[in-house]
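Apart from one protein chain that is not included, each protein chain of the complex appears where it belongs.
To keep things simple, chains are lettered A and B as they appear, and every chain counts its residues starting from 1.
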Amino acid sequence: MDLCDYAAYQLVRMIKCKQVSACEVLESTLKRIAAVDGLPGQLDGDRDAEPNKVHAFITLTAERARRQAQQIDRAIQAGEEVGPLAGVPFTVKDIFCVEGTLSTAGSKILSNFVAPYTATPVARAEQAGGIMLGKVNLDEFTFGSSNESSAYQPSPRNPWNTSRVPGGSSGGSAAAVAAGEGCLSIGTDTAGSIRQPAAFCGVVGVKPTYGRVSRYGLIAFGSSLDCPGPLARNVSDAALLLQVMSGADPHDSTAANLPVPDYVADLEKPIKGLRVGLSPDYFRLTYVAAESGELEQQPIPEDYKQAIYRVAGRLAEMGADIIEDVPMPHTKYGIPAYFVISRVEAASNLHRYDGVKYGYRTQQPVHDLHEMYRKTRGEGFGLQPKLRILMGMYVSAAQYSEQYYMRALRVRSLIRRDFETIFNPEGRYRLHALLTPTTPTTAFPIAQVYGDSVLMQFADQLTVAANHAGIPAISFPCGFDPEGLPYGAQLIGSDFSEALLLRLARNYEIATETDQWRKRIPPILRST
Amino acid sequence: MITPELFDHLVELAALELSPHEAEYLRRELNNQLRALQELVAVPLDPDIPPALHGINYPREIRPPLRNDEWIPSSHVETILKQAPELEERYVVVPEIPHQDLE
Partner (left out) sequence: MSPEYEAVIGLETHIQLNTQTKIFCPCKADSWNDPPNTNICPVCTGMPGVLPVLNKAAVEKAMLLAAAMNAEIQPISYFDRKNYFYPDLPKGYQISQYNMPIARGGYLVFPMPDGSERKVTIQKLHLEEDAGKTKHDFGRRLIDFNRCGVPLVEMVTGPDLHSADEAAQYIIRLRQLLRWIGISEADMEKGHLRCDANVSIRPKGAEVLNPKTEIKNLNSIVAIREAIQTEIQRQIREVEAGNPIEAWTLEWDEDRSILRKMRSKETEADYRYFREPDLLSLQIDEAWKAAVLSTLPELPLQRRARFVKEYGLPIYDADILTSERSLSEYYEATLQAYQGDPKRVSNWIINDVLRIINELGVSAAELKITPPYLAQIIRMVDESVINISTGKALLDKVQNCGKEPAAIVSEEGLAKMNDADMLETLIQQLLVENPVQVESYRKGKSGLLGWFVGQVMKQTQGKADAQLTRSILEKYLNQK
């Protein structure tokens, strides 16, 4: 085990008492990156290059990181107070602006954009002493669930099996954390984009309550759904990062004006008496078959289901009450509603990329401004943004807006009501959390789903409801399938119940600490 | 169903220039997605169900206050301008906008 494989909370302790230096931790991490990451993603890069590497990064900012690490070490030598992330290397999904760094959103249209300011969650992690390693890959503008849509290729691969996708859109984040390329990563979750890759890569991912973490500096996709959140190798580290990211921000009017509780302090408090629900609606997938247009239902694979029931069993052993057969009738509308809301918002959010004031501008000669717009956007956007823009244009057009957009917003109310019902402390279920699989399957093979925009989207069916409802959810690893790919369990809670979800997940970690599967390491690390 | 004509209109609105190959893929995927939306259109909705702009409700006590009218000059002015593809004497430059004079 190298320094870079230690937990963040351990490293902070070791660095603070000068057992190791921040620089040593950083160098160990940079060495790991050099060993496993391979080529960074680049524009027009070869999709199939180095198929046995992780390819998490777009931009590695090693020198910047070295300066930060030296500062931390100097501060510690001088006996100064350092923050709760002192010396912990972390990566940032390249959807966040970080001053002076290339901030690409995985798109050609921002391929030359150097952000003039830093996103609040990143700034807070740095202020807490975290060492930013660089910007990691993602689906273009976060539009995807496999990371394959990035304009920067090769795109990340799953460290547990490099022929599999790492998930998306925070695929670079999840892959990096899983491979020891930084203890932590800051990702974003619009329909599952933190939780799904966390599940695929066997790490912990938290989608906080909407408004818990400022979105300032997060390059927007679905503004009413986007949530920045942490990815980490264990629950405690996720709590540590969430702690520093959270809280009101004068730059974000949707960031809740609500004190941040201590997410770390109560992690190991017992969970006796907490009520955890299981819903049949989260053990099947309802989707529209692309060709026939027929509504089809498909159960979650039995082995995955069993994995989640084993989690329930372990939580019960720790004292939680498990309540089965909790109805969540509107779950199946999550994806269709999402198809509308996120596309309307995305189309609008992508309006600003027009070649006028930053980013890519067409190199071809143009006659007038409109031609400049069309060529710039035609050349600068990949297929996924184009698809989402067109869909957004269609469903928000004046004549369809009532039928689609307003309707979708009302369906969002229905989805929210499902949760309000089960979390109501005076209601029938009185749940503290709902336990579900994070994903319908474990990590799927590269190129298997990519291109089928409908099928790809249904990969988010079990995660998207929390985004509609604005509520928090956590995904954490709970074993491996027969092919050696991680299962992810999801706990969904009520508004601002992150502390409780983290506590449940941490209790599960404690319960499974000595399980054999906990000892596995990603195959890609065996050679290092 | 998004016809080729409607599709072209959307492409125009979106200020996109597409290759025939892209256009074909995108129109097919759009229509597939629209099929998935039929389910949404069929959801029974009581008239008392309000649209939800956000998932959470933002009760008064967690709403951030409005901003006070105090000037804080930005320290990012020059780095913002540095991002412009074409800049001349502090102006951002773009090609002309089409127009036509009436006599």
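Observations on the model:
Everything that follows uses one rule, which is that a residue touches a chain if its C-beta (ideal position, glycine included) is under 8 Å from a C-beta of that chain, and two chains touch if they have at least 3 such contacts.
In this text the structure is predicted, and so the values were computed from the model without any measurement.
The chain not shown here is touched by just one of A:Ala151, A:Leu285, A:Met393 or A:Ile524, and that residue is A:Met393.
The residue from A:Pro89, A:Gly217 or A:Gly382 that touches the chain not shown here is A:Gly217.
When the whole complex is considered, the residue among A:Val25, A:Ala69 or A:Cys97 that touches the unshown chain is A:Cys97. Contacts to the hidden chain, counted on subunit A, fall at residues 96-97, 103, 105, 110, 113, 115-117, 119, 215-220, 222-224, 250-254, 344-345, 347-348, 350-354, 356-358, 369-370, 373, 393, 396-398, 401, 405.
As for the chain not pictured, it touches subunit B at residues 13, 15, 53-54, 58, 60, 63, 65-74, 76-77, 80-81, 88-97, 99-103.
The rule we apply is simple: only the chains that are shown with their structure count from here on.
Looking at the complex, you find that subunit A touches subunit B at residues 99, 113-114, 116-117, 209-211, 224-225, 248, 250, 252-258, 287-288, 290, 293, 295, 332-333, 335-337, 339-340, 347, 354-361, 366-375, 377-379, 381, 383, 386-387, 389-391, 393-395, 403-404, 406-414, 416, 452-454, 457, 467-471, 495. Those residues of subunit B that touch subunit A in the complex are listed here as 2, 6-7, 10-11, 13-18, 22, 25-26, 29-30, 32-41, 43, 45, 49-56, 58, 61-65, 67, 76, 79-80, 82-86, 92, 94-98.
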